[in-house]
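One chain of protein is taken out of this complex; the other chains stay put.
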Amino acid sequence: MRKLKMGMVGGGSDAFIGAVHRAGALMDGQVEFVSGALSSTREKSLASGRALGLSEERNYGSWEEMLERELALPEEERVDFVSVVTPNHLHYPVASAFAAAGINVVCDKPMVLDSEQAGDLVRVVEESGVVFCVTYQYTGYPMVRQAAHMVRKGDLGEIRKVVVEYEQGWLASKIEESGAKQAEWRTDPEKAGVAGAIGDIGTHAENLVSTITGLEISALCADLTSFVPGRRLDDDGNLLLRYEGGAKGVLIASQISAGEENNLRVRVYGTEGGLVWRQEEPNYLYHRPAEEPERVLKRGNEYLSEEARRAARVPPGHPEAFIEAFANVYAGVTEAVRAKEEGREPDAELPFPSIHDGARGVYFVEKVVESAASEKKWTEARWRAAAGEST
Amino acid sequence: MRKLKMGMVGGGSDAFIGAVHRAGALMDGQVEFVSGALSSTREKSLASGRALGLSEERNYGSWEEMLERELALPEEERVDFVSVVTPNHLHYPVASAFAAAGINVVCDKPMVLDSEQAGDLVRVVEESGVVFCVTYQYTGYPMVRQAAHMVRKGDLGEIRKVVVEYEQGWLASKIEESGAKQAEWRTDPEKAGVAGAIGDIGTHAENLVSTITGLEISALCADLTSFVPGRRLDDDGNLLLRYEGGAKGVLIASQISAGEENNLRVRVYGTEGGLVWRQEEPNYLYHRPAEEPERVLKRGNEYLSEEARRAARVPPGHPEAFIEAFANVYAGVTEAVRAKEEGREPDAELPFPSIHDGARGVYFVEKVVESAASEKKWTEARWRAAAGEST
Amino acid sequence: MRKLKMGMVGGGSDAFIGAVHRAGALMDGQVEFVSGALSSTREKSLASGRALGLSEERNYGSWEEMLERELALPEEERVDFVSVVTPNHLHYPVASAFAAAGINVVCDKPMVLDSEQAGDLVRVVEESGVVFCVTYQYTGYPMVRQAAHMVRKGDLGEIRKVVVEYEQGWLASKIEESGAKQAEWRTDPEKAGVAGAIGDIGTHAENLVSTITGLEISALCADLTSFVPGRRLDDDGNLLLRYEGGAKGVLIASQISAGEENNLRVRVYGTEGGLVWRQEEPNYLYHRPAEEPERVLKRGNEYLSEEARRAARVPPGHPEAFIEAFANVYAGVTEAVRAKEEGREPDAELPFPSIHDGARGVYFVEKVVESAASEKKWTEARWRAAAGEST
Partner (left out) sequence: MRKLKMGMVGGGSDAFIGAVHRAGALMDGQVEFVSGALSSTREKSLASGRALGLSEERNYGSWEEMLERELALPEEERVDFVSVVTPNHLHYPVASAFAAAGINVVCDKPMVLDSEQAGDLVRVVEESGVVFCVTYQYTGYPMVRQAAHMVRKGDLGEIRKVVVEYEQGWLASKIEESGAKQAEWRTDPEKAGVAGAIGDIGTHAENLVSTITGLEISALCADLTSFVPGRRLDDDGNLLLRYEGGAKGVLIASQISAGEENNLRVRVYGTEGGLVWRQEEPNYLYHRPAEEPERVLKRGNEYLSEEARRAARVPPGHPEAFIEAFANVYAGVTEAVRAKEEGREPDAELPFPSIHDGARGVYFVEKVVESAASEKKWTEARWRAAAGEST
């Protein structure tokens, strides 16, 4: 089986997430990394590409150059997809340019800066017919897929309540002023967009709930804070949520929760029981039926759903983790790209977050910011209706 | 040392909490249980008292009879304190009558049904000078006391954020219609008051945060739900909180979180680190300094604060739990009663929740209910100001 | 229902375990503490008794005096049972004297110092017909009872392997030389007997396995060490075990495992699955069926066995712990004493460790010491055969 050719925009030497994308994409031997414009300046881009072993002719100084020269290559040599892992403000121009040119795209979250960009990008992608993935990578964890399977199958009964919390502590002090690149752009409205913690991690939390439960938010009530003096974007957000059909929710996203590392977790309660999943110990899913002993479902076992089983590559007890979650998202992309080439439907058991997940995430962030500025308790936030109007 | 004489109103055979109060009060050999009016009818009261070994002459058919006849006893035979463990609506008449008669009172939470009753009871207690305790028993856990010590000492720096969650699942279905006494009165506004889950467990959560952090709520935003069809009081509540000085909070109290048992836990985040405590594994306190390894503090160790050490009666690794937390609250009451008798100050290392904790809890519940009915995001809820005005 | 009258030998102010016995015995309102000879000297005994509120006339200066004077009381005033909580070397004289006089006995472990004493005590108890309990209190935990229920019911299939570990760190340095009373007698062969850690905690581990599985040891292979220089008894022991029927085992008992508190835990593996229980989080039992999700059974739930349910006094999620385990053992004793008085069979769902558990424990300790001194790998250790010969 031929390997797919991967290109990358952003993700140079000083960005850990670029290396994670590459490791995830390449893990299963389906992909080779051949091309990139890896940094914000020509000089840094070329240095990064060299350090990563790109050939001179496909190590580009800018994404515009990359796009032009890749398109000039014979189709069988050209990149099959490009991963866009720049700071947020570049997602839109880069992703839309590659998509418009017919190149499949994997784009980091939040997908773009606002709903207008999102609507436009949706249009571009629909017209070009490219495969488009937004890396809400937590959906790649096998036990998240198991959770989604169980909720859809009705194991919890009717869903009443969802609590999702994403707490980090790395922005508890003003590290953006002491040279921390990751902090710099994330706290800069020019690069990060209208939100800080909500855009960076709150959107992961929103997507996780949506992936697991399929619930649609109807209204939300947000309190955003910038705790660190002088910081221009929120570094802490707390939300009450109402879902279509009557379920209620709480969402917490914080980057000033000192002592926390990457503590994303979700609890779903239905009429028949509850589920708990925690990103920091991702191989376990806790199922609590209302009147029976708690069950600890563990990655890799035969008793799991097809989708969850296929997302595991090593046996039970040999833990898989963050990079493998990325690999699972890329496995979906790889399959979709091959299916498109072969003119068939992709395997439904290899899912990945779509451009619609991305657009909904952008809408969610906008509505949170709107709510935080409002005196009213509830801000309507019906994405389907909004998307229906705009498209 | 003479044993203190304990009386009890409510807490008969079919109420588990009465047995817990007795076991807690008697655990350290300081107290004997001598008198009671244990149930809602004369017949059940007398049967309960007999089963519990009360002497015939101090086994009463009603609390009014108990009060009258205890007062007729010589002072050295009379009960030193009475524990009021009835359904909520009886707290006020019973507690205020005993207090007015000069008998020390331990009263279950929520203290009374509304702020008017609370203000009146505060006045009665202040006039009579009795010892008055409200059994927010979770404050009796040694590691809660350690948490309070550490926050006050500044180990976390300035507090920015508090998340407190109290989840139970036992009311996920309509068990109040199938003979579950505990559920019946808790879901009946006549007996429980204006709130369900918020009054029953939300008030514990509020008190826990206050005990640990000393933070004062300035405003709150509540969403209350009655998920079980036909239930007249909330069985789920989610709150955003703002504290004086700028800290933010989230409070969740739910009794329909199927699969949960008694999952009260609190996280406190400051500029220098975070703390986590969970009631279901109460012997541990997790301290996460911002840049150092997490520390697991364990009950019974020499490295704990004086107050936390004195609240332990067995060595580390021999776990203590719920009943021992009650015992610690009663140890404070016992000491206060003895101190009053001896005309000295009580030992400050043996604290217990006061009538002011109780009054603040009642005010909190009222404000939550008010907020839930409001279209405005924020409902002002400054208890000190309110208490200042009303007294 | 009349309260049973409890007496105590040993357990004065500086011995934590005396207070635990009293708190456990009294917890359920079935027992009153009326009499004692609480310490090794007359002076300390009387002081302790006074501090604990014993009446002058039943606060004795020695156990001999206590026995004589209690026997002189009218039967209805006399103690119903006496708890013997002295250092080990006094168990035999005290317990056999009270038993011979027809007074029911609760005796701490190890029951006596050697098999000869054990055989003699068994004879005395059988002749007098008294109720006799040895406080292997860990068997009082509800989830230990659940584990025993499940193994007997066959939930694990045929048992193949048992691993039991009991690790403490409090004797990692030579604290017996700096005034730690608990350490002094436990490291003194005159008072503790032939073994240190094995006698003090290894015997708990042996009993726990026996209680849960009913397996009989056939042979053992022991390595005992005194790590702390100058210590005369073992402070660390590691054993290989063979059971009748082919199961294998490992037993670890250590008091020099620095950093450990009271870390007793057991794992049982059968052909169909495994069980894990840990004393430091005693409200949970982990059941791992071979091909299904792990199940976490939690104290207090309806799905537990009758025996396990009756050993809980508060609802799920309100943890119970060490003192409650004692209370459960005492509930069995109380029931047995009442049943004897009433001439009926005691309730089988209220078990407690018997004199045979005690005798087997003593035999186990002797065999471990014998094995440790042997060059041979396996030392035969068939207690039933040995007991059959000696009785």
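Things to note:
When the chains are written out, they are named A, B and C in that same order, and each has its own residue count from 1.
Methods note: a residue touches a chain if its C-beta (ideal position, glycine included) is under 8 Å from a C-beta of that chain, and two chains touch if they have at least 3 such contacts.
Worth saying up front: this structure is predicted, and the values here are computed from it rather than measured.
The chain not shown here is in contact, across the full complex, with A, B, C. Considering the full assembly, A:19 is the residue among A:19, A:71, A:339 or A:387 that touches the omitted chain.
Of the listed positions C:91, C:145 or C:288, the one in contact with the omitted chain in the full complex is C:288. Not every partner is drawn; the one left out touches subunit A at residues 1-3, 16, 19-20, 22-23, 26-29, 33, 51-53, 168, 170, 260-263, 279-283, 298, 300, 313-324.
Subunit C residues in contact with the hidden partner, per the touch definition given at the top, are 156-157, 160-161, 163, 165, 169, 172-173, 221, 223, 225, 227, 236, 238, 240, 242, 248-250, 252, 254, 256-260, 267, 269-274, 287-290, 294, 374-378. In the full complex, subunit B makes contact with the omitted chain through residues 287, 291-298, 301-303.
Simple rule for what comes next: only the chains that are shown with their structure count from here on.
Taking each chain's centre as the mean of its C-alpha atoms, subunit B lies 35 Å from subunit C.
With centres set at the average Cα position, the gap from subunit A to subunit B is 43 Å. Centroids built from CA atoms put subunit C at 55 Å from subunit A.
Of all residues in subunit B, those touching 2 or more other chains are 260, listed in ascending order.
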